[in-house]
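One protein chain omitted, others in place.
Now for chain A:
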Amino acid sequence: MSDFDEELTKLASAEDGKRGNSVFSNHPGMHFPWLQDRIETVVTGGKKKRDFAQTTSACLSFIQEALLKHQWQQAAEYMHSYLQTLEDSDTYKRQTAPEIIWKLGSEILFYHPKSNVETFNNFADRMKNIGVLNYLKISLQHALYLIHHGMLEDASRNLSEAETWRYGEKSSSQEVLINLVQAYKGLLQYYTWSKKKTELSEIDKDDYAYTVKTRNMLSQSCRTSANICALLKTPGVWDPFVKSYVEMLEFYGDQDGAREILTNYAYDEKFPSNPNAHIYLYEFLKREKAPRSKLISVLKILHEIVPSHPLMLEFHTLLRKSDIEEHRKLGLGVLFEVLDFAGCTKNITAWKYLAKYLKQTLMESHPAWVEEEWKSRRSWWPVFHFSFFWAKSDWKADADLACEKAFVAGILLGKGCRYFRYIVKQDGETLKKKIKRMKKFVKKYSIVNPGVCT
C-alpha cells in the first residue's frame, strides 16, 4: 500500500510539474482522471486479469450503451454473448450474473419489436430457475409485466405459483417478498372486486342477481384481506394496498378494522415517514365525521411533513374555527407557510384566506401574531410576491388574485408598497368598491407605519 501511495504522490507531482498551474488541495470535487487506470493496473499488477473477465465486462457496457440508445437489436446481440457469464468460473460473478441478465434481458424483451409475451414468459420461466434467490423477485416482476399487458389472469396464476414456492431457509429469509407477492395477488383480487362493485351499483337491489353477486364479492374480499394483511404488518410504503384494503373494509362496514389499519400505518414508528398515510387517515376520519380536534391532530403531522399540501387550506379552516387560541394562531402560520412555496404563489384561495384571516386577526387585535410570522419573511417576501413585475402580471392574468395580494401587501408593507400602489391605481369598474374598502382598511390596520417601506 505504501508503495502505491508513493507512486501516487510521485505521479501527482509529475502531473503538477507538467501542468504548472494545477493546485492540489483536499477539495472533495477534485479527482485524478488517470487514477482509475492506475488503480486497475496496480490491483491486477502481476496477475493479469483474464480476458474472459475483460470481454464480458466490456460486453456488459455495450449492452448498457445499446439500451441507453434504444438499440434493442444490438443489445440482444450482446446479450447473446453475455449469457456465458452464467458459466463464469468465478463463483461470485456467476452468482450475481442471473440478476444482471434478468434485469437487462427483461428490459430488452420488453421493448424489442420482435419480442412478444410468449418470449418474455419463456425468458422469465428460465431465469426463475437459475439460482434459488431470484425466484420470487423474477416471479413478481414477471407478474407486473403481465399486468402491464392486461393479462390479469396469467399474472394472478403466476403470483399463486410464487406464493406457494418454498425452499427451506432460503424462503423464510425472503418473507417480505412472499408477502409482497401475496399482496399483489390481493391487489388483483381487489381489482376484480372493484369491477363487480361497479356492476352491482347498476343492478336493482331486489334482483336475485344482486344477492349472488354480493355473496361472490364477500368471498373475494375475505381472500384479499388475508393476502394483503400480512404485508401491512411489515414496515414499508404500501399505499395502493392500504387504500384498496380500506375501501373493502369500509364497504363491509368494518370501520374499526379500517381505522386500526390506517392508524397503524400512520403512527407506527417502524414505518417510514409517509404523508399519504396521514392523508388516508384524515380522509377516513372525515368520512367518519370524527371530531374536529381529532382531524386537527392528524393534519398537524401532515403539516410538519408537507407544509405546502393542498389539504393545508382545509387544515386552516379547521384551525380557524377552533376554540383554542393556540389553534387559531397556528391557522395564520399555516397560510403563510403554504405561500412560502413557489408552486402556491398563484393559489387564489390561499391568498383569499390569508387576506380574510389577516383582517380577522388584526380586528381581534392580535398584531403580534402577524408580526411574528412576518419577521422571518420580511426580507424575501417583498421580492418573492410583491414586486412591481408581479403586480403588473398578476393584474393582467387575474385581477381578483391581484386584489387579494394587494390587500395582504398593504397590510404587511403599508400603503406605500409598490404592489399595493399599482393595484390601487388601476381603475377596474367592478372592483372599484372593493379597492376603496381595501384602502380604508389598510390605512387603519397596516402593521407598518406609513412612509417606512417602499
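The rule we apply is simple: contacts are C-beta pairs under 8 Å (C-beta built on N, C-alpha and C of every residue); 3 or more make two chains touch, one makes a residue touch a chain; residues count from 1.
Rule of thumb we're sticking to: contacts and distances are computed from a predicted model.
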*Select, from "Ubiquitin-related modifier 1 homolog", "TATA box-binding protein-associated factor RNA polymerase I subunit B", "Aspartate--tRNA ligase, cytoplasmic" or "Trafficking protein particle complex subunit 9", the UniProt-recorded name of the complex's unshown chain.*
"TATA box-binding protein-associated factor RNA polymerase I subunit B"
*Contact partner of the left-out chain, one of A:H70, A:K114, A:R166 or A:K433*: A:K114
*Identify the residues of chain A touching the omitted chain, counting contacts across the whole complex.*
18, 48, 50-53, 55-56, 58-59, 62, 72-73, 76-81, 83-84, 86-87, 89, 101, 105, 108-109, 112, 114-115, 119, 122-123, 126, 130
